[in-house]
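A single protein chain has been removed from this complex, and every other one stays in its place.
Going in written order, the chains are labelled A, B and C, and every chain counts its residues from 1.
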């Protein structure tokens, strides 16, 4: 079995590798191939990874390449974790909207929109190569905005793509602590869009423990269960995705963001530190500083998905996948986030049904934004880009959409498709 | 034939009466019965109407009453044009939201929400009487917010209700001038919700003249076709409802409203003048000052609908009616605004199909707001009221929704259902 | 304006021409071009038509050609009325099924199936030429089986096709006599598939007169309203299409057909007589013998449709057209028969809704048969052909389907696509 990692030069890759160690036990022989366009970073990461592998006593066959075709060749799984324009582009995504009193965030709102417009042309190019070189491989997409990228690939290519996000697995993890049960015993009856999911009910070994969870949350405010989330839970009677705060506490979040340094800046610092650490020829284990980088449990989610798809284990996993009627209020061909049952070949959607009225409007508006954003990028349509932003609940204004779009186009000249 | 007018004491009623004159020619004998809870206004209007009838040489049999049952008895048509709380409540609807930087308007946003919460309990009470006394009568609803009120009656009562609005007929009128063709030759391929409709195509005697209309609009900026509307037309390639400006130019509209006196104040002045004029025993015709009151062509729309429903004429009319699958992206049982074909008994919906992506999100979000508002009023649910506002594109914030809701509840103590 | 008639050598064409005379008054100048592959018949018909035109005092510009391209050139309307294999093929369609105790009929059951398989390849070829030569022309399809042929063209070509049948217009005509009102005042609330329609309600100038019609039918058994139809009306509370008898009185119909000579034989005789009459150089008017040929009011239906589509008149007409959600229990892209509103460019489907349970199963089964038959012809699939017949309510057996299919393939070697 071979896993290709697109964007393998990321400082996060050591985390992924650790996940592969556990896979290796059950799937050996295992090849891992990193691909990146940044030669320098790719080299640093590769050297470090080789040391990690040596230390691990696994016999993972490792390679790194600047050639996408080489990485894709014979791949069974492809993990995509790229960031077009790097952290400097992210910095702009987080800064420009704030100038107009809009939320600046890399996956949601005008920032996420800019990220999508930079990324869609690139992933479509990559997909063409996958269609030719490894048409049967599964593409596991981490590339943000994950829902939009997964839908783009589902609608415009033949690539077998599933989108992953670490929000669901972190909630599962939190509830595991809260309820003191193993993670695998928990089932989240959750639905929505990437970064806009809602957990209606929580089950432990099939038993509905939702009321118990709500009660515990009511009593307890901790790092994970913030005051804001508590308030949301009490209002909508569902457990919200962390990102819902951007929608429900827009003004507060804008104020908060304006005060703090941009997250891109912080990540830049952490990355510098990590890259330096990784170059230490004596380091052959994941340094503890990696945990500050974000992306908790991403690696676990990927390993779980590969385990499911290879038939090592079977069960439910929350992923991004085309709707096909599971959620009746959203288009059939749109990508949604929800639990599906996976046993190797067999990926089975469940009936989710109607969206609760309390959140239906928000989800439908964001889905319209997402689909217009995709079409704007694919068709190079300025009008669609403008209406995508106008309809986004975090913009809700044609005038503001026009202003922020103009700045985003200017700042992303190198990356955006030419809109007209 | 008998027409009952609920809220007959309105200063607008003389306009309606003029419409009835034209009906009388074709439908005599005709009875008209006014009902109102304001004895004083009802008396003034009644006396004036009697003089108008005398002057008209029609033999309309006129009566006025403070008893709803009496008005409803033997009615074939019931026109509902009430305003709960009167202009002082409207003033609050227009003022309170502005304090929070939100749009204050009597049919849209938090103002329209408050209006809905005051009005729903009252129309449900009236509906109960209609169900008993005149179950076969058609209820023509002008009462605002018209879409919400029509949906409430459709979902919770057996009353045969159709909602009317003067926006569509005014657009038809404007296009009639613009294209220099009779109004009846124009067909608007329009869809959406009350005060949130879009005209996709314009036909004259079956010929698609949309491009011609767009061209004329591009060249011309007049009273009706404002700069803002021109911009919208160019962006969405559809002709917008006037109220769309509130959604697309939110900030500008808020600024504009803050500068001007509230519309409620203006209408109050006009009403005072009108009531004084109406008391002049020599006045037996509609005074020209009535035209400043707003509501242009409302009377014509009502007369058209009665003509259609009695079989005097047949054809298409744009009304508010339950969806039943006409618009596939909106719930089956929700009320939408669209053209239907009417020939007496036979009210036939057309297939509208999917909503254009450019406006789908906005329409779906407003529909979720509308349905939650109705359920909040019917179920007295504070949570639903809060989430209705939170999801409204003109609010888009739980914090703001909470603040404005708290003030609206306080200001409407006398009228709101007790939310908990 | 130009009308092309494909299959113009039919003995029925003089009837069509008479319809064109009335069109000419309102649409002149008018060209009519006949196309046929049978040179002899085309010549006889052409000569006779020229005399008719002369007599008519219209100035219709007439031509006849063996070249399809020539006929299609500049056509605004194309009328298709072809019969592949002629009456000898029809004779087989009516004979072979009877040998297996199955109904033999040229549009329904195994006979209609064979007709479809002969005809689909030919109309697809014609459609390719229309797409190239006259892409904006309307194709009015009379070619049987009309529903299947219209669906084939709708799904596999870009031709603007509408299917016509004379069943609806004849019912309208019968009810016109029964109720003593003009045909145009009657609206049939009807739905279903070609030769499998049901009229749920009858309206006269918008007034529901269904109960009155049912009462009259109960009291009266005449040529049109047979004992069988009366029984059906009483059972399903809807007015049936004549062809429903094949489904509900299968055994009786089979017995009846076995006793009588095949209809193809009769039509052959009539055609011979007509062709002889047409050759009389003194004949310049439709002979009364033409009325025995069947196809009553076909010409009127065509003229009505052309009048609607050119904007000469507007209103409802019952046609075969893609469903698009009008009937919610049938596929979106399937062709159904129902009233649509037509005003020139604007062809507007109405909401029909759910099928009544009493007939839903039969309609759905026949639609599955129709769609499989089309796919069998297009994909040359023996399996699909076999399952089409197996599912047809008039076959309902894999064994019988296999037997009859084998004979039909043998008898239609010259015409069928090669199934495998």
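Please note the rule applied: contacts are C-beta pairs under 8 Å (C-beta built on N, C-alpha and C of every residue); 3 or more make two chains touch, one makes a residue touch a chain.
Here the structure is a predicted model, which means the values were calculated and not measured.
Across the entire complex, contacts from the unshown chain go to A, C.
Of the candidate positions C:71, C:117 or C:232, contact with the unshown chain belongs to C:232. When the omitted chain is restored, the residue from A:57, A:136, A:348 or A:420 that touches it is A:348. For subunit C, the residues in touch with the chain missing from this view are 231-232, 235-237, 247-252, 357-362, 364-369, 371-372, 375, 383-384, 386-387, 390-394, 396-400. Even with one chain removed from view, subunit A keeps its contact list with that chain: residues 187, 189, 203, 205-208, 311, 314, 324-326, 328, 341-346, 348-351, 353.
Here, only the chains that are shown with their structure count from here on.
Note: the chain lying farthest from subunit C is A, by mean C-alpha position.
Centre-to-centre, using mean CA coordinates, subunit A is 56 Å away from subunit C.
Computed centre separation for the pair subunit A/subunit B is 45 angstrom, with centres defined by C-alpha atoms.
Measuring from the averaged C-alpha position of subunit B to that of subunit C gives a distance of 46 Å. Shown for subunit C are the residues in touch with two or more other chains, of which there are none.
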